[in-house]
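These notes concern the structure reproduced below.
The complex is shown incomplete by one protein chain, all other protein chains being positioned as in the whole.
Take a look at subunit A:
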Amino acid sequence: MFHYWFLSSCKSISYGSRVKFHTRMDLNQKRARSVDPDLVSPESTTSPFPDEVLEPVLSLIDSHKDRSSVSLVCKDWYHAERWSRRHVFIGNCYSVSPEIVAGRFPKIRSVTLKGKPRFSDFNLVPEDWGADVYPWLSVLAKAYPFLEELRLKRMAVSDDSLRFLATNFHEFKALSLLSCDGFSTDGLKAIATHCKNLTELDIQENGIDDIGGDWLSCFPESLTSLQVLNFASLNSEVSFNALEKLVARCKSLRVLKVNRNINLDQLQKLLLRAPQLTELGTGTFTQDLVTRPVADLETTFGYCKNLLTLSGLWDSNSLYLPVINPACASLTFLNLSCATLLSFELTMLLMNCKSLRRLWVLDTVGDRGLEAVGSWCPLLEELRVFPADPFEQEEVAGVTESGLVSVSRGCPNLHYVLYFCHQMTNAAVATVVQNCPGFTHFRLCIMNPGQPDYQTNEPMDEAFGAVVRTCPKLQRLAVSGLLTDLTFEYIGKYAKNLEILSVAFAGSSDLGLKYVLGGCPRLRKLEIRDCPFGNAALLSGLTKYESMRSLWMSACNLTMNGCRVLAKEMPRLNVEVMKDEDSEDSQAHKVYIYRTVAGPRRDAPPFVLTL
């Protein structure tokens, strides 16, 4: 007998494996109020929440996690939820088939789809692995011809797919491609040409074949709806004339991120056309020939009163950087990860950035620059320090533990850090988390694999022990440095809210992985490389994997037999092994395990074996 819960309480329902529930539902069920008397209480026929009420109420819920909770309450709510859902989020494109999605949700207008494992960003996943968006598009075209938004991350997108998208979805509005590959600017031409109602074109960090910049000229004169245009990662020059006209006629444009070819003069013209921008990505921020005084550009920046985010700033230096000062006071996100600033340049800039919440910099700013962060940006919540030269061997350059400590002292609200450094100490990390106990994302990359605390020469176990003990809200953790099983014992024991864990070159034995799999109740994504974890460790997590999105293990001590045992015991997981040509048959070099209701992949390339 089911009880009806108020909407607010449904959020606190903790549900079991969603996988089980989906497979049991009859996807062709009609939208009936009481379908199965066994499951629904007699009171349902006089439910205080008729569909007419339930659906509009549920339509206010956006979070997909909440919606999943809602759908598990009872059948009525399941149906009400599925009919009211407009946006579906699929974290792993192979966990479900497009047909199942289309069958369950009849009225979707926006799809977010993620494909390859995250380590594909670092070349650990072979090409042609999969995650092709085309099979999805062909199903979506039939099921949701009025689809408006598509956001893809780490999917294989071909030009044909983009053409298909542009021509089969007549209401299509927003396309976002992050870390995708397989397409060229020809595909973008199709989007620009055919999508009459385009509001968003967001191309980020993709493996794109940049054939030329004329795609931008394909936007018709009649297109005035653009709100977001981001082509910062493309290399070819676009027609500035076409761009300027586009910006001028799209009065609702709020996000504009141009590529490096756009120079300062051109930027100024664009800003004069679009002072309403909230997010700006500049092009190259220096020029040899100054055609207008720098003061002009500074004035123009002053017109942009709504600017919250600033990025790009390639090649910027102390001559031109000050032009952004008028906009600094209201900036909340400053992305300087393309600008090789030195410490004094950053300091001068940050003195004006009192409202900053998020800052991305290169480690060229050094510890001195980070001291400035601590001094001038008390509201800072997120800091990312990228290595300007990741393979830099010289230990002197870059940032050290003291930079991070200074930031933590000045920025008590800091909860997200991504920090690439050459050296770190246990004491420094302990200090950092004491200063900022609210960490939700702690990603530390000591760039030399297996490097101990450089002062004590001990492993970095205590550093991460301090992190997990002191930060109860920790959701994401990436560890590095010399780590023994003790680190994982700490993680398993204390990291109750941990959802994403990245491990590389760490651990001493199977125990390490066993600790994590035995603890961390909220773990969803686990990615491991080059660690001495073997079959026993893998199999100790048997029951856990169905509650996780995925597990990646590469260059560990897994064998095919171990993976086969796992596959046999857990039929609702796909246990995939990627084989290298010359690797021995018995070793499982790259293993990717994920829960799925779609069964084994049907599009797996020959080097991917599903056990």
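Keep in mind that, in the parts below, a contact is a pair of C-beta atoms (placed from the backbone, for glycine too) under 8 Å apart; a residue touches a chain by one contact, two chains touch by 3 or more; residues count from 1.
What we mean here is this: contacts and distances are computed from a predicted model.
A single chain of the complex does not appear, and UniProt lists its protein name as "Auxin-responsive protein", one of "ER membrane protein complex subunit 3", "DDB1- and CUL4-associated factor 13", "Auxin-responsive protein" or "Large ribosomal subunit protein bL19m".
When the whole complex is considered, the residue among A:Ile90, A:Leu124 or A:Leu272 that touches the unshown chain is A:Leu124. Checked against the hidden chain, the listed residues A:Cys304, A:Cys445, A:Val468 or A:Ile593 yield one contact partner: A:Cys445. Residue-wise, the contact with the chain that is not shown comes from A:Leu483, picked out of A:Leu483, A:Ile593 or A:Leu611.
Of the residues in subunit A, those that touch the hidden partner chain are 119, 121-124, 179, 205, 233, 284, 286, 314-315, 317, 337-340, 362, 364, 386-395, 420, 423, 445, 447-452, 454, 457, 459, 482-484, 502, 504-509, 529-532, 555-557, 580-584, 586-587, 589.
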